[in-house]
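What follows is a short report on a single structure.
One protein chain omitted, others in place.
Moving on to chain A:
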Amino acid sequence: MVANTEIQTEHRRVNPLKFILWLLIVSILMMFAAFTSAYIVRREEGNWLEYDLPSVLLINTFILILSSVFMQWAYVSAKKDNIKNVRLGLILTFIAGTAFLIGQWEGWAELVRNNVFFGGSTSNPAGSFLYVLTGVHAFHLVTGLIFLIIVVISALRYRVHSKNLTRIELCTIYWHFLGALWIYLYIFLTLNH
């Protein structure tokens, strides 16, 4: 009986940290499920301001997809121990992510120019919802950027390679999720406008 005991960790199927990340992703998804279903329910009730989505959002979408490509490239390079490309890929991801955030900010500016406000006497929930959806997504993207910085630092210290993939793998999953979440939001907003 005693001889058997230390084998126990072998049947651990997934890295627990990875599993934790997936669960956190589920909770974020539930948040956005709540927002988007609230959006639909509220829209059905009428008194809903119809306005054009900021055109910059489409460009932002492509930037974010591009950043995911960079991220995947960095991850694949890490698997192949190509440290130089890992660094380059991560930094490009970071730049694209930041560009996306700036683009989102520009989207908000465009909304304000079109008199679609977040709050105040002239605001309508239709506009406020767009700010909330993009804002909460942007907040999560900032957490993704912080995660990226951590991975970049460890990559600069030669700590990201084929024998130490956990960190970059988690970051890749999270980053792809943020991209997919944005694509969902963008399609959702386009269809419901």
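We adopt the following convention: a contact is a pair of C-beta atoms (placed from the backbone, for glycine too) under 8 Å apart; a residue touches a chain by one contact, two chains touch by 3 or more; residues count from 1.
Just so we're on the same page, contacts and distances are computed from a predicted model.
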{"item": "Chain not present in the shown complex, as UniProt names it (candidates \"Alpha-D-ribose 1-methylphosphonate 5-phosphate C-P-lyase PhnJ\", \"histidine kinase\", \"Sulfurtransferase TusA family protein\" or \"Cytochrome c oxidase subunit 1\")", "value": "\"Cytochrome c oxidase subunit 1\""}
{"item": "Residue of A:30, A:142 or A:187 in touch with the missing chain, whole complex considered", "value": "A:30"}
{"item": "Contacting the left-out chain in the complete assembly, out of A:132, A:156, A:173 or A:189", "value": "A:132"}
{"item": "Chain A, residues in touch with the chain not shown (by the definition above)", "value": "1-2, 4-17, 19-20, 23-24, 26-28, 30-31, 33-35, 38, 41-42, 45, 47-49, 118-121, 123-125, 128-129, 132, 136, 162-166"}
